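I have a structure I would like to understand better, so I am pasting it below and will then ask my questions one at a time.
Excerpt of the complex: some chains, original placement.
Chain nomenclature is as follows: A and B, assigned in order of appearance, with residue numbering initiated at 1 for each chain independently.
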Amino acid sequence: MKKIINDPNQVVQDMIEGMIAAYPNELKQISGTTAITRSEAPVQGKVGLVSGGGSGHEPAHAGYVGKGMLDAAVLGEVFTSPTPDQIYEAIKAVDGGNGVFLIIKNYTGDVLNFEMAMELAEADGIQVDKVIVNDDVAVEDSSFTIGRRGIAGTVLVHKIVGAKAEHGATLEEVKTVAEKAAGNIRSIGMALTPCTVPAAGKPSFQLAEDEMEIGIGIHGEAGIERKPITTADEIASELTEKILADMNLNNNEEVAIMVNGLGATPEMELYIINKKVNQLLTEKGIQIYKTFVGEYMTALEMTGCSVTLLKLDDELKELLNAKSEAPAFRN
Amino acid sequence: MELQVEDTIQWLEKSNEKIQQNKDYLTALDQAIGDSDHGINMSRGFQEVVNQVKSKQYDTVSDVLKDTAMTLMSKVGGASGPLFGTAFLRFSMRVKGIDPISQDAFTKGMEDALAGIIQRGKAATGEKTMVDVWSPVVDYFKGTTIVQADEVAQTAKKAMEQTKEITATKGRASYFKEKSIGHIDPGAASSFYIFEALSEVIKGEG
């Protein structure tokens, strides 16, 4: 294991300190927790937005805390859900009197811990609601999930719901748009090489020198198929087709594309994938409204990428374009 | 049976002892059908519970169980943390204001605890989870006028062993589906230790 770290058991705490040091005016840590909020939290009158999950997916989730996106992110240990007490503190910290909304990636651990925190907060009289994002079309159940997993598409849900809440929407309105966004979004990933959880010290799986895995999860949990590496064009086609097969996209409908790097993939290769995704959609008469290429939801230093498509309507377009001041999502 | 604050603390201590002794076994069970952390999770969580409840003075069983719940919730992690946390929290809420805990109150607490696990985990019996141990144990309490310590342990043990035969559909093990047959569910095993510890406390007391 080659990593630039101090103590493998201290990586999350060290990272949080490094983040707060980088953005002292934008972010603050809720003391005694691994939760990060906007410095101005709670924003009175605004629905507070909380997301989070295991660490190791940076810039998710703390990078998406800021005006126009999240109010707080709760960080668990690497690839491990944060516990309800931490999430509960974040909910309390961002409650501006009009309720708090949770954006949860569909992993059993995340769902149970966030829902438990939700109950704790409700017992305190805070109104809390949630959306569970399950954009990954790869597998129905996985080693970490009942039902589809939540992966990179979650970032676009943060963006859209963040804009809605920023515009002063009620908790109910926020939930409605969150469900629309989550319902319109589909993703799938692939990997060439594994990643190593610092505390584990060794890669969580192995792939042969000529092998790739389609449908892999953002913790390295198994996907659909292992097979010899093909060209970028073939990979892009396979991922796009698997998404489209699961999506009702008609001619002339508009989408946003996200080509997301899993950690160690050169940006060059993400653009090479985007070239083909763009071409395939264009050939099918689908309108590409906006494209995001970069590292949005990583799996430590895994090599690979995911493709996400989000079907848009006027409301979603407006919210996608609204201003965000989160460190990792500026527009 | 009747549970005082000291009995409750003893129950938690005995549970912790068993979990610490079987930490590697629990992890091995989770390795077969999960992500190999159940022993680590439970040993970390129950050690904290014991540290916590032994460092404080309690007036009511409900308070002991509430602290247990909060500690499990924040220290166990994974799926089992919120599940055990919910169980003890619901138990604590149900027996609030009752001291000591009568058999009737205990049974009601157990009923709520089970309901909490089921609600939290969206699980039913027969899905190869801790529910498959909690559910028959609760049934035993509900169907018995005078609880027999040994029968608590035996009921739990038999239920735990039966999880071997089930195909997993919930939680991490569900991913392994067919592969999961022949393996005891880790959360069922740790639940068994908790009820075995309870049986010993009841025995010592009665």
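Rule of thumb we're sticking to: a residue touches a chain if its C-beta (ideal position, glycine included) is under 8 Å from a C-beta of that chain, and two chains touch if they have at least 3 such contacts.
Note that the coordinates shown come from a computational prediction; the quantities given were computed from them, not determined experimentally.
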Counts per chain label over the entire file, given a single displayed copy of each: A x2, B x2
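The rule is short, and it goes like this: only the chains that are shown with their structure count from here on.
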Chain B residues touching chain A - in the complex, by the definition given at the top: 34-35, 70, 73-79, 81-83, 85-86, 120-122, 170-172, 174-176
Of chain A, residues touching chain B in the complex: 76-77, 80-81, 83-86, 108-109, 112-113, 115-116, 141-146, 221-222
